[in-house]
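Just dropping this structure here.
Apart from one protein chain that is not included, each protein chain of the complex appears where it belongs.
Take a look at chain A:
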Amino acid sequence: MPLTRENIRKQCEFAQQKTQAIVSFVVPEIQDKGRFKDIRIALKDNISLKGYPLQAGSKILEGYQCPYDATIVEKIKQEGGCIVAKTAMDELGMGGSGNNDIHGPVIHPWDASRIPGGSSSGCAALVAVDGADVAVGTDTGDSIRKPASYMGLVGLKPTYGRISRFGIVPYASSMDTVGILARSIEQVESVYDVLKGQDERDLMTFLPKSLEKAPQKKQELLRLAVFDSISEDADPVLKARLQKLIEQLETKQTIKHVQMPQSLLALIDPVYTVIANAEACSNHANLDGLRFGLSSKDQSVENIRSRGFSWEVKKRFLCGAYALHKENQERLFIKAQKIRRKLVDAYASMFTEADIVFSLTTPDVAPLISEYKEDTSIGLSYLKLSNFSGYPSISIPFGHKEGLPFGLHLAAKPCREDLLLKAAKMFSQVIQEMDHV
């Protein structure tokens, strides 16, 4: 179908009926040159697009119109990308269900009784039903990779700092990473190649020279390791699929098996809870209605903030403030940061003899909405290791259980997206071979 405004609008409206993924329809600028020519791109609604509303799923930003473009939006426009929509998300990135108090839940396109995953729920749903070719979102704990797994997409979380976050609403700044969702690895790769790079407006993009100049010699055979500790409690169908994949790979090369102690893995979620809530509480202290967003001349900041945030977010802020409180900071926040280092050191040690560490992205397919609660099992919380460490990772389509997709997770060392994407393509090929045997 040719790229015209009318066709794009029809596609978006159809996608919206199925998924409720869109919060703002964008008037598409169709250009005839650039690497993104003919590519429809959706943006998570925490990314600034000049002239359009940005709410990040929160009432506190009601009425806010972006006065500037995020760096990644400037790059997309320079390369002729056609931005078609801003998409729904869990409030301020804090959530994994795809639900939201102000615009309602994003609907899983294959089964409306299941969660789509979040917080980049709208991004994933829109790409899954071809309302867009690519979506750009953010991943602080699993927010690109989890919905990618649940909706059968490719979801890349690059190295921390690889892509500028200037113009993006923060959640937990020591972990926030811009990510990309698409239906193919090649599409993700082409967008990543354009979006990455240093930006003086986000100094985290100036990565250590020792990492940036990592050996780039041609490597024919990737050293692979499977992260055994993760899949122990996974659904039997998914476990069997992983085992079949390992056997298929072992016909061609040795696969190492790597583990981390369960006692350490059990600390991932509490460490994340403390650090993320503390950083979020601090980051969003500026959302007070004084300069922008929900406001009223006659109401206090306390009143505006109380009306502006959902109950879930308020709880997180209060817990975050508790962890930062002077009498608790040493034993909660600083201690969490120390345990984060221990976790990262243990994670990094798995890569001393492996280029790629792989595992199931999620322990099961998307859960039922009626049964959903925040899942703190190791099979899901381990995704946060990629955020703690800054290592790049990707989820690729792996299989189906009762018609619902699930993903395979690959991780690499920092700044080795070259190996990660090469591995993703190789694994995809092997998965296809498995299914044709």
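The rule is short, and it goes like this: a contact is a pair of C-beta atoms (placed from the backbone, for glycine too) under 8 Å apart; a residue touches a chain by one contact, two chains touch by 3 or more; residues count from 1.
Criterion: contacts and distances are computed from a predicted model.
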What does the UniProt entry say the missing chain is called, choosing from "NitT/TauT family transport system ATP-binding protein", "Energy-coupling factor transporter transmembrane protein EcfT", "Ca-activated chloride channel family protein" or "Aspartyl/glutamyl-tRNA(Asn/Gln) amidotransferase subunit C"? "Aspartyl/glutamyl-tRNA(Asn/Gln) amidotransferase subunit C"
Which residue, A:174, A:187 or A:283, contacts the hidden chain when the whole complex is considered? A:174
Contacting the left-out chain: of A:36, A:52, A:110 or A:160, that is A:160
Identified contact with the non-displayed chain, of A:220, A:298 or A:371: A:298
Touching the left-out chain: which of A:211, A:246, A:346 or A:404? A:211
Candidates A:195, A:242 or A:281 - the one touching the absent chain: A:281
Please give every residue of chain A in contact with the chain that is not shown. 63-65, 67-68, 160-161, 173-175, 200-201, 203-204, 206-208, 211, 267, 270, 273-274, 281, 285, 288-293, 295-303, 305-306, 309, 311, 314-315, 317-319, 321-323, 325, 328, 331-332, 334-342, 344, 388-390, 414
